[in-house]
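Only one protein chain is missing from this complex, and each of the others stays in its spot.
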Amino acid sequence: MDIATLVGLLVGVGLIGWAVVSRSDLTSFVDVSSVAIVLGGSSAAALVSFPLRHVSGVARVVKNAFFARPPEPDKLIGDLVKYAEVARRDGILSLENMTKNIDDRFIVTGIQMAVDGTDPELIEQIMSSELESVAERHAAGKALFDAIGKYAPAFGMIGTLIGLVIMLQHMDDPSKIGPGMAVALLTTLYGALLANLVALPIADKLAVRSQEELLAKMIVVRGVMSIQSGDNPRIVEQKLMTFLPPAQRAKRGEGRDG
Amino acid sequence: MDIATLVGLLVGVGLIGWAVVSRSDLTSFVDVSSVAIVLGGSSAAALVSFPLRHVSGVARVVKNAFFARPPEPDKLIGDLVKYAEVARRDGILSLENMTKNIDDRFIVTGIQMAVDGTDPELIEQIMSSELESVAERHAAGKALFDAIGKYAPAFGMIGTLIGLVIMLQHMDDPSKIGPGMAVALLTTLYGALLANLVALPIADKLAVRSQEELLAKMIVVRGVMSIQSGDNPRIVEQKLMTFLPPAQRAKRGEGRDG
Amino acid sequence: MDIATLVGLLVGVGLIGWAVVSRSDLTSFVDVSSVAIVLGGSSAAALVSFPLRHVSGVARVVKNAFFARPPEPDKLIGDLVKYAEVARRDGILSLENMTKNIDDRFIVTGIQMAVDGTDPELIEQIMSSELESVAERHAAGKALFDAIGKYAPAFGMIGTLIGLVIMLQHMDDPSKIGPGMAVALLTTLYGALLANLVALPIADKLAVRSQEELLAKMIVVRGVMSIQSGDNPRIVEQKLMTFLPPAQRAKRGEGRDG
Amino acid sequence: MDIATLVGLLVGVGLIGWAVVSRSDLTSFVDVSSVAIVLGGSSAAALVSFPLRHVSGVARVVKNAFFARPPEPDKLIGDLVKYAEVARRDGILSLENMTKNIDDRFIVTGIQMAVDGTDPELIEQIMSSELESVAERHAAGKALFDAIGKYAPAFGMIGTLIGLVIMLQHMDDPSKIGPGMAVALLTTLYGALLANLVALPIADKLAVRSQEELLAKMIVVRGVMSIQSGDNPRIVEQKLMTFLPPAQRAKRGEGRDG
Partner (left out) sequence: MDIATLVGLLVGVGLIGWAVVSRSDLTSFVDVSSVAIVLGGSSAAALVSFPLRHVSGVARVVKNAFFARPPEPDKLIGDLVKYAEVARRDGILSLENMTKNIDDRFIVTGIQMAVDGTDPELIEQIMSSELESVAERHAAGKALFDAIGKYAPAFGMIGTLIGLVIMLQHMDDPSKIGPGMAVALLTTLYGALLANLVALPIADKLAVRSQEELLAKMIVVRGVMSIQSGDNPRIVEQKLMTFLPPAQRAKRGEGRDG
């Protein structure tokens, strides 16, 4: 689980809750029909905006993005170098037995193709296509959260306008003007919170996560290509380390020498 | 019919309607001259923005986009592989008879040119030009909805300003201030709904639909080129499958083996 | 004259006028100093933004854009093919006589250079430079209208702020508050109308018109190059038809065969 | 001096002043602390945004942009062709004497290097580097005005918020509410004027001016290169004329023939 996301959401919700409770009571800030307008309206706009399968697939994208962390590039390179050593020592066919112990389906597929003697160009094409497909799924997830971040404030304003119109049409009883307008403003509040605390930040986080996962996948593609071409494990490591930032590269170098 | 679009529009309209009815009555939210300002004003701005033929052609674009779903890439590849098998077995000329049973004019045109022995480069050029033309028509449709999404809130605000000016000039009778302002706010409400529930989401959906149709057309172009060059049907399939996301590719592979 | 532009402007102005007249009288919506602030302020900002010659040249750009429709691509191709036939039959020099009957200066210049035996590369360079120059003039026109679309609402707000400040400083007589604020809001209304009904839509239309004119000029460039190189008229036609969308291409094909 | 800038600023300021004077008196629109918040706040934000040398160099950029007009491309080409003729007739060394009468340091540097027999590639590299440096200085100037155009309305709003908070905390005396709010609104008015009449339009004008100066410099670079390579003056002219729009090119051609 991504800790920053959880902490951020809890801190944000907690702060807002505290700001309310310390000066008023929470019940006066909860209004079911206002929630329905903002959440329902944004979801409706998202349903019109995207094909059903984007919307329904989003739960999985979000779950993956927050819970299934991509493998650390550092560890990934270590694993691939290990496979390269085995392939060097015992022949590439010996990797077939190792694949049973590997969790990452993407690595297994790549090694399997290498073992099968698939044409290198075809391996690269198939793995790149998988990579693009992952990128597209992530982009679809990000687009959905961006859309909610765009529509939530709009439906917040729509709810407030509806509340204002109702209030203005019944101004006979001045004592009801204040509470009426208070309820009307709740949808704008909900829309702003949904957009700025949830939807837009999560869209940003998805973009970062997507980059991390694509980097991991790119390391695997490069590693499998290098193993198949029979590269010396040291060369494999050197090639893959160019994907790491210098700080991690230095650490890795020390770890190896130590 | 695209279900998400219909469901989204119904849910959105239903929610707004329910939010109104549960606290007031619908009639006080309907004002013909407000509808005229927002719908008429946005349409007028769109008429100035685009040539008449864009505006008049938009009905067809929308109808196609929502009702005529592009063929499933999966099924399309199956069809093209079938044609490749026939061409392999009975010669490419035998495809001419098959074209009578094909609905998709784009495939028929392509195969017809292949049968006629048209120069491959010319086939690709003609089909690509058709593809670009489809993309342009879709872009014109999307631009129109984007424009309405931009102008509807502006004319909503214009209507509200007009209503406010009228109200402010006749403030002698305080009992009319509330209802006057309520009517004035209706145009802003209409503008926000037209933009955020209808125009902008439909513009987004058109973009997705356009991508799907272009993908289908690109598969056809590649397939016809491959058939004409006399490729083995298995090769045709392999080439076309690179257009599919891996998940569908796997499913297809299984289906074929099963 | 571009009908959509005229109809759009009339419909928009008519609707707004009707919305006013049906509920109030027009005179209370006309305020000369408000018009001066919005129109004058936007023009002043445009004068600071652009060199004088851009601003003074804009009248011509607009007139051309709305009244001098670019030749239909279809008809243009027909003409160029006809010239190609004459050049094929009677020699390229025979085209010199024909130029007297051609209205389009751009075609005449091109053919004249071809007749003079100017180096093809130089012809292309000179005609492309003319093309770029036309594109730049159009872009300058569009930039001016975009600027007015950006500054008109700003000066509308500035006018309203001025009116509000004046009104707030003289709140002794409550009966004048309403009318004072009504007048203050007029500049915002004018700014919104000038931007959303006139400036921004015309900027969009200019972009579309510019594209059409550039397409026509590109067809002429390609046609003249093709004629000079002595291409068979059928080849000239084929080359130029790739500029047309498929629908028009099909129509043209039928017309030719019919 | 650029007339449009001066006229635009005077017209804008005059109009706003007239709008105020015709309905109220100017003194009630002048508030020193409001000016301090908007001007000072925007300048403070600009100081944080840019290194000190950008900010301090901006005065020179602005002065150059408005007062030192770049040489007319037309005249520049005439001069360069003249130098080419001298170089052709009397040898390139004879140009050294002419440089004493040339004001433009950029031309002098270029010709000096050509006379010195500097390697053409090096001349081009050095002059291009100067050109890029000019472009960067202009971009820095434009960025500063864009920043002020962005921050001025923000500090206008900040000033208004401060005024509103003060006013709301002292609502005991209703007679002071109006004037208090009037003063509060002045900062928003100042911010809007500073952004929309001064900063943003000047940023746009700087962009146009920068383009003109870069065009002039590019003509010089090309001209010097052409002179050094010993081109025939007519060729030099032809090469340089491709930088002119067709209209000016035609005029120049006529002038030469007449």
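A, B, C and D are the chain letters, set down in written order, and residue numbers restart from 1 in every chain.
One rule holds for everything that comes next: contacts are C-beta pairs under 8 Å (C-beta built on N, C-alpha and C of every residue); 3 or more make two chains touch, one makes a residue touch a chain.
Every value quoted in this text rests on a predicted model; they were computed, and no experiment measured them.
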Practice item. Write down which of D:159, D:201 or D:233 is the residue touching the left-out chain. Key: D:159
**Study point:** Option touching the unshown chain, where D:44, D:59 or D:93 are the choices
**Key:** D:44
Check your understanding: Going by the touch rule given at the top, which residues of subunit D touch the chain that is not shown?
Key -> 33, 36-37, 40-41, 43-52, 54-55, 125-126, 129-130, 133, 136, 147, 150-151, 154-155, 157-159, 161-162, 164-166, 168-171
Study note, to complete from the structure: subunit A residues touching the chain left out here are 2-5, 7-9, 11-12, 15-16, 18-20, 22-24, 28-29, 177-179, 181-182, 185-186, 188-189, 192-193, 195-198, 200-202, 204-205, 208, 242, 245-247, 249
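One rule holds for everything that comes next: only the chains that are shown with their structure count from here on.
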Review point. Taking each chain's centre as its mean C-alpha position, how far apart are subunit A and subunit B in Å?
Key: 27
Point to revise | Per-residue multi-chain contacts in subunit A, two or more chains | key: none
